[in-house]
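The complex is shown incomplete by one protein chain, all other protein chains being positioned as in the whole.
So, chain A:
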């Protein structure tokens, strides 16, 4: 019963999507991911640090990301995270799903389709 609930997971949350998207260009550390997600979303997704590390922990648990390297900055550890193949596939599939969903609307509302918005 519980296992069946887990398999029905429908889509990705927006913060998770932008965390994965931020890592498409290469490995990055926590603060870098926050800045990149903010840029990529046009300022819409402003990840709090607690939210980010909750997401990183889950994504690492699901093997969608992995630690790429680690350094020490001002006495504190700084880890760089990278997308795994599964992570790249997951974010690509989610992008395709959203593109298909957007097309359903755009094809019907664009001027070329001949249907003017009300």
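Of note:
Everything that follows uses one rule, which is that a residue touches a chain if its C-beta (ideal position, glycine included) is under 8 Å from a C-beta of that chain, and two chains touch if they have at least 3 such contacts; residues count from 1.
The rule is short, and it goes like this: contacts and distances are computed from a predicted model.
Missing from the rendering is one chain, named in UniProt as "Integral membrane protein" (options: "Fatty acid desaturase family protein", "Sigma-70 family RNA polymerase sigma factor", "Integral membrane protein" or "Multiple-sugar transport system permease YteP"). In the full complex, the hidden chain is touched by chain A at residues 1-2, 5-6, 8-13, 16, 29-31, 34, 48-54, 56-58, 62, 73-74, 76-79.
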